[in-house]
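Yeah, one chain of the complex is gone here, protein chain that is, but the others are all in their spots.
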Amino acid sequence: MKKRIAALSILMPVAVSLAACGGGGSVSSAGSTTEAEDSAAVETAEEADASAEEPETENASLSGTLEVWSSGEELGRFVEGFQKEYPDVTVNITVVPNADFIAKLTPTLAGGQGAPDIFTGESDYVKYLVESGFWDDLQSADYGADVSDVWEYIVSVGTDSNGVLRALSWQASPGSVMYRRDMAREVLGTDDPAEVAEMLSSNAAMLDVAARLKEQGIKMFASWQDIMNMQFSNRKEPWVTDGKLVVDDSLLEFMDMAKTITENGYDLGVDPWAPEWSAAVESDDTFCYVLPSWGYQFVVKPAADTTKGQWALCQGSVPYVKGGTWLGIYKDSPNKELAWAFLKYCCLNSEAQQAYASEYGEYVSLKSADEALASGEGEEVLGGQNPFAFYNEQMSKIPADLMTAYDGTINNAFLSATKDYATGIKSKEEALSSFKADVQNAYPEIAVD
Amino acid sequence: MRDGKKRSTLNKSRYGYLFIAPFFAVFAVFGLYPVLYTAFLSFKSWDGLAVVKSAGGKNYARLLTDVVFYQSLWNTFRIWIVNFIPQLLSALVLSAVFTFHKIRGKNFFRASFYLPNLITAASVGLLFNLLFNGDKSAVNHLLVSLGVQKAPFDFFNSTVFTSGLVSYIQWWMWFGYTTVIVMAGITTVDPGIYDAAMVDGATKGQTYRKITLPLIRPTLIYLTITSIIGGMQLFDVPATLTNGLGDPRKSILTTSMYLYNQGFKNHNYGYASAVSAGLFLIIMILSAFSMKAMQRKEEES
Partner (left out) sequence: MTRIKSILSKIIIYGLLISLLFLTIVPFYMVMVNATHTSFNIVTRLNLLPGGALLDNYETMQTHVNIWRGFANSLLISLPYTVLTGYFGALVGFGFAKYSFKGKRILYSIVLASMMIPSQVSIIGFYQLNLRLHLLNTYYPFILPGIANASAVFFLRGIIAQSIPDSMIEAARIDGCSEFMIFNRVVFPCVIPGVVAICIFNFVSSWNNYIGPLIVMSDSDMYTMPVMISMIKGLYLTNYGAMYLAITISVVPTIIVFCLLSKYIVNGLTAGANK
């Protein structure tokens, strides 16, 4: 049954979009037929359940209709469980195509009417929303969010520059190198994640391995652009510090790494999400993807068929996180109580997250939920490795949050410039100066040297 | 007699107002406000969410010296002209063929030529991306196996190719439409004129060039002007063909893409509005210029 095979976001052949990554998203576990979540209004299918389970009195008092805008379908998966606890609440989820989420949101917020009670924000622009003040303070007296169980990174991204918590997430997206066990055994002599990680512990080490793989006719990476996911966390400073553009040394090093990979043919030479890139899951000549947890869910797992059991996750040169979708409550929502109940259910309810994660396989934002799942069985695709256990360890090591409101645009500009350098069209200086010009053009208020 | 005629024209002129009134009524309701709002924003500094701040003429001052804006205008114009000339020529040839020759399956051909215009432009960009993206893409596969190309070609890293491809796609999408419009224009020509020409011994080709073309000049003006307007606002195909930033190296960054990105990606709505105004002005100038040129020709003939 290959019907669910490819996890391709199409937004994107449209290249550089790894920056757009983010998203939670749908997970299609091999046989599970996702119930027809019409993505349309999810109606309350409560009758039967309501009588079967006795709702707590506190919950039963809540009723009404909650409007939710989401840039993906996955949020809708919480609705069924939510309505078991809150049978009188109807949740209307409107899925807005991710590429145009801001185009829909901006006029609505600016117009002051017609905005939803809750809406999502993907990593590319979440900081922009967090700083805007359109999301309520989740630790104010109305809500009083207790975030002690949430991974620090999630909280940090959801907190604005004044230290006010504006958004939380139901997911987290720690990074990994997803590699082929069979090829690792053949070329590296081991497929053990710890031992392979040892061999990939720096960028130089990764290039050494790439050279060894190439001798056997294997391309190490699907696309060098994937590595940007990881390099992002390798920086010491964010793109913009004190109103100034900072090109971290690690990124300059990364440009050379991209050039080495391109010149030596260590990757497929295509952009992420191109057909060839996606098809590499089932190839016999591509060693790894450098993608965070969602990459396993959307790219590797759904497509692995003959390579089932031949995949494993390990750490690359640095631990990292990339992407994610946050959730906040609209400041003028007339249904704040309902909105808070829903947000709490998705982002702060460990049992709900465990149920969700075990059904859809997504790595979630609460430590307790991820820890509970880490003791479970491993994944068949990963040859028995438990991804939760692996990612928990990564989460404990990730560096501070370096996200800014400018990331979406700056990342794309940097990738374009790096590509020009890697393919030999521009010198490093030319590529950097056109990158800086692009940043200046997009954000005149940023000081660029 | 003379007086009578004059009065009748005067009387009737109010019908002129009456008949054009629906357009202006509906335009005033649905069209005007968004335009005025954009004009208002062009004097502001606004990130889409925070309070709108006054910017005076700053956005326009920046526009005048913005090299990316000029580059995007040139890209847009180049993509347009490279597709429009072949488009008009192929439409004229095809409509001549359809008008003067008994073509078997004429309707079928014409309908098929119109087909590309029916798919959403955004899907078209995507489709062509799939055809050319990567070493193993359909086209590379074909070129290599036919021996045309020794090694696969990185199409989307070539500015000339990518820009040419956008023009080709535009031609592909629009030549059928243009043919249909030219033919619709031709059907309004009184066939009696042709008979007269035939009697005079003119060949089909001469009749087409000397009689049909001048008579359908309003249609040709229409096609040119609407093509300039549509072409200068080109957005969907180049936005979906590569990464939406006009890669490679901004070669297919059109002005509409630029202003969309300035607004919805970089959150400079004030500046995006100024770019809109600049683009509007350029389109007006280009249209007025070509309309003048074509009408002068009309008067000459």
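We call the chains A and B, going by the order they appear; numbering starts again at 1 in every chain.
FYI, a residue touches a chain if its C-beta (ideal position, glycine included) is under 8 Å from a C-beta of that chain, and two chains touch if they have at least 3 such contacts.
Just so we're clear, the structure is a prediction, and the values are computed from it rather than from any experiment.
From the set A:Val96, A:Val130, A:Val155 or A:Leu382, the residue in touch with the chain omitted from the display is A:Val96, counting the whole complex.
Only one of B:Val51, B:Val67, B:Leu118 or B:Val199 touches the absent chain when the whole complex is considered: B:Leu118.
Residue A:Phe298 is the one among A:Tyr128, A:Trp224, A:Tyr266 or A:Phe298 that touches the chain not shown. Touch with the chain that is not drawn comes from one residue among B:Tyr33, B:Trp74 or B:Phe289, which is B:Tyr33.
Looking at subunit A, the residues touching the absent chain are 2-11, 23-28, 33-41, 67, 69, 71-73, 92-100, 103-104, 106-108, 110-114, 116, 275-276, 278-279, 282, 294, 298, 302-303. In the full complex, subunit B touches the hidden chain at residues 9, 12-20, 22-27, 29-31, 33-38, 41, 90, 94, 97, 101, 103, 107, 109-123, 126-128, 130-131, 138, 141-142, 172, 176-177, 180-181, 183-185, 187-191, 215-216, 218-219, 221-222, 225-226, 229, 233, 235, 255-256, 259-260, 263-264, 269, 272-273, 276, 279-280, 283-284, 287.
Heads up, the rule we're going with is that only the chains that are shown with their structure count from here on.
In terms of their C-alpha centroids, the spacing between subunit A and subunit B amounts to 39 Å. On the side of subunit A, the complex with subunit B involves touching residues 10, 13-17, 100, 102-103, 106, 109-110, 128-129, 132-134, 268-271, 274-277, 408-409, 412-413, 416, 419-420, 423, 425, 434, 441-444. Looking at the complex, you find that subunit B touches subunit A at residues 47-50, 62, 66, 68, 126, 129-130, 133-137, 154, 156-157, 240-245, 247-249, 261-262, 264-269.
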